[in-house]
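Here you go, one structure.
As you look at this complex, bear in mind that one protein chain is not there, while each of the others sits in place.
And then chain A:
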Amino acid sequence: MSSFRAATRPLIANCWKINSKRSFHLSRVCRENAPPPAEGFMPGLARSKLLKHTHEEALKNPELVDTGVVGGETKKMNLLQGVNDAMCIALATDETAVIFGEDVSFGGVFRCTLGLAEMFGKDRVFNTPLSEQGIVGFGIGMASVGHTAIAEIQFADYIFPAFDQLVNEAAKYRYRSGNEFSIGGLTVRSPSSAVGHGGHYHSQMPEAYFAHTPGLKIVIPRSPIQAKGLLLASIRDPNPVIFFEPKVLYRAAAEQVPTGDYELPLGKAEVLKRGKDVTVVGYGSQIYTLETAIQMAEKNISGLSCELIDLRTILPWDIDTVAKSVDKTGRLVIAHEAPKTAGFGAEIAASVMERCFLRLESPIQRVCGWDTPFPLVFEKFYLPDVTRCFEAIKKAVEY
């Protein structure tokens, strides 16, 4: 495999070109009386301080120091271009790597695979018949003989026909064979989360179902830099990884992204903002809601300082970073879009209670979707929005 990688490395330089050469046909200018784009809007994102708008800001990230991209170029990319770039590099550096799923050949319904079939050939980037269990099972098979399979499930809401393949096969492949076999080459990408008009079946965030499955890794990026580095790490990680991409960020989140080959660590949370009074934990697009809620809280409660943590990897999750923060602040707010009952927030809350019991100064607050299916017309009332996150921070600090 290493010889494959060395031989194909010059191809990486061409990866970015497919993005710049071809325009993403679905991108539209927002105007009055226009339909919402398929991937929705994310208000407040434009003002976020978490996105790196300059070359210098982008490369200041200490996690990039040893990756070799620090002296290199950056380009403005949105999240879907970051994902596209990561896959382009993955295919250029690994001759066994393939990408497949429903409609990926023409670029995918969200355009994440645009240009890749033309660049790498139809035998490496291809449409499959419409069967999620088939897609994941096929990927497991490729990985079982040492190849790299990057599978796309068109929407996270449609991953459930593949539940058996993921939970009973992918997750247990290594363990059940006494480590003789593994399918670490499998990565399953899937667009997830709310978009403003997705209703029951184009909005769900199913991370908690899979978080209950030892053997899987689950990753959720918040930005283009993160998406590219985490996806490359996921593809190359020797374990099966499910990579949920918050689709509302596909076009809305843009930043300067290193064009080179780099990975960001799995299993590591990132402290996005230091603070001393309350720890606020989230992941994916929820991070921007939390950023705004923190700004509101710090403006409204004098002297308040909040610490914001992006979990990034849901399984295995970085309890050390969270517990260290709560040991300092004594308070914890967790937010996610999925329903509250048995959501991943419950796991975080229980673990932090075990680790930080004597340091806790107020009850841990969970701000989540309600325990209902995802409701189209009530979305604004269902989501853990800025108001509810703000209120939870307030409740935690004023207890």
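General remarks:
Everything below uses one rule, namely that a contact is a pair of C-beta atoms (placed from the backbone, for glycine too) under 8 Å apart; a residue touches a chain by one contact, two chains touch by 3 or more; residues count from 1.
Note that in this section contacts and distances are computed from a predicted model.
With the options "2-oxoisovalerate dehydrogenase subunit alpha", "acetyl-CoA C-acyltransferase", "Ribosomal RNA-processing protein 42" or "Dynactin subunit 6" in hand, the undepicted chain maps to the protein name "2-oxoisovalerate dehydrogenase subunit alpha" (source: UniProt). When the whole complex is considered, the residue among A:His202, A:Lys273 or A:Arg312 that touches the unshown chain is A:His202.
Contact with the undisplayed chain is limited, among A:Asp94, A:Asp157, A:Glu207 or A:Glu263, to A:Asp157. Summary of contacts with the chain left out: across A:Thr96, A:Asn127, A:Ser144 or A:Ser305, the touching residue is A:Asn127.
Although one chain is not drawn, its touching partners on chain A can still be listed: residues 25-26, 33-36, 38, 102-103, 105-107, 109, 127, 129-134, 157-158, 160-161, 197-202, 340-341, 370-373, 375-378, 380-382, 385-388, 391.
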